[in-house]
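I am attaching a structure below and will ask some questions about it afterwards.
Only a single protein chain was left out; the remaining protein chains are all shown in position.
Let's look at chain A:
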Amino acid sequence: MAGSALRRLMAEYKQLTINPPEGIIAGPVNEENFFEWEALITGPEGTCFEGGIFPAKLIFPPDYPLSPPKMQFICEMFHPNIYADGRVCISILHAPGDDPMGYESSAERWSPVQSVEKILLSVVSMLAEPNDESGANVDAAKMWREDREQFNKIAEQLVRKTLGLPPP
């Protein structure tokens, strides 16, 4: 029921504003519609994405938290676990019955105890440590494995792009 979804989302928003995790800002796009959020994720330090600010949007289903939200970066990304259209491929965003690749155990998948904060933290750690086994972006996975230097170069360009800087 949407009422409980709404209460839960409001509680999460409150918690995120009172006690924001480092490097993450998230909230509803407008206060009229709590089922669509925007998040800003800063690239984790010590990685090739360091310094970048990556915007993403989250769409929540009416039966949240029983079903996971959908998350999509709205800036250009080049990462083994992010599809070309920006959708994020991490296991906690997959519904329990849903297993597109066939090798996730159900323990890694969505459960109502997860939250926006946990999703965003997982995305940060995904940025830091790509999982090249699930190939959402095959080219990126290949480059990550075989030509790290080139990968870092592309990542740096993306970081500059998100900050509005001209390419070096």
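One rule holds in what follows: a contact is a pair of C-beta atoms (placed from the backbone, for glycine too) under 8 Å apart; a residue touches a chain by one contact, two chains touch by 3 or more; residues count from 1.
Assume contacts and distances are computed from a predicted model.
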Chain not displayed: protein name in its UniProt record ("tRNA (guanine(10)-N(2))-methyltransferase", "E3 ubiquitin-protein ligase AMFR", "DNA primase large subunit" or "Pyruvate dehydrogenase E1 component subunit alpha")
"E3 ubiquitin-protein ligase AMFR"
Of the residues listed, A:16, A:39, A:71 or A:89, which one is in contact with the missing chain?
A:89
Pick out which of A:5, A:48 or A:155 touches the chain that's been left out of the picture.
A:5
Touching residues of chain A against the unshown chain: what are they?
1-8, 10-12, 31-35, 62-63, 65-67, 83-85, 87, 89, 95-103, 106-107, 111-113, 133, 135-138, 141-142
